[in-house]
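Once you've had a glance at the structure underneath, I'll fire off some questions.
Note that this complex is displayed minus one protein chain, with the remaining chains in position.
Moving on to chain A:
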Amino acid sequence: MIRFDEVTKVYDRRSRPALGGVTAEIQRGEFVFLVGASGSGKSTFIRLVLREERASSGTVYVAGRNVARLPSWRVPRLRQGIGVVFQDFRLLPNKTVYANVAFAMQVLGRGRAQIHQAVPEVLRTVGLDGKEKRMPHELSGGEQQRVAIARAIVNRPDILLADEPTGNLDPDTSHGIMDVLDRVNQNGTTVVMATHDHDIVNQMRRRVIQLEGGLIVRDQPEGSYRTASTEQVA
């Protein structure tokens, strides 16, 4: 589903690359944690998949396509197949929960009837039924993140990218969010989640790709959250 082939990304020639020759493949339907300290290249990884950035060298394939070769008018199509969730939710503060989720369908030109059917359904999936008319500021952080997830999956993307989705949430709330992501994954969506939340990674026991200084230092199925140094000690 996602394949990185010797991908290097350099933002500034004078400093070290954000990614330095990363090769990895993520299969359809997988759930993958991207772990590593801040600045290890997790966000760059996600931006490359979305083609917000282009690789300095190497190739990024998403759904079998070399994203760097996509003409710019095809990029929206690529992004329609990818949902994204961020640490800061990025909801529209002046729109209700329903309108926030519906917005993602409206901008793709979906019909009213289709929206009317899909939005309540996806709100039920993320556990927000009954809160359609709330405004974002009336919701807790966990609920806001659920709205963001609902918005990310309402167009049924094949891939869900989550950039530290639990970064602003307390542990209990975070577990609730992980349940939602797990459910999304079980519906067949490939989930890639960048995080440095030990508990969650250790509890979920999914594939872990650990980045350090722009390099993959560990790629382990059903892994836990360890830094390379602790691994050496152990």
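Note that a contact is a pair of C-beta atoms (placed from the backbone, for glycine too) under 8 Å apart; a residue touches a chain by one contact, two chains touch by 3 or more; residues count from 1.
Here is the rule we use: contacts and distances are computed from a predicted model.
From the set "ATP synthase subunit a", "AzlC family ABC transporter permease", "Cell division protein FtsX" or "Branched-chain amino acid transport protein", the protein name that UniProt assigns to the chain left out of the figure is "Cell division protein FtsX". Note on the undisplayed chain: of the listed residues A:Thr8, A:Gln80 or A:Thr96, the one touching it is A:Gln80. When the missing chain is restored to the complex, the residue among A:Arg16, A:Arg69, A:Arg112 or A:His198 that touches it is A:Arg112. If you put the hidden chain back, the residue from A:Ala55, A:Ala104, A:Leu128 or A:Ile149 that touches it is A:Ala104. Counting over the whole complex, chain A has residues 50, 72-73, 75-84, 90, 92-93, 103-104, 106-112, 151-152, 155 touching the chain that is not drawn.
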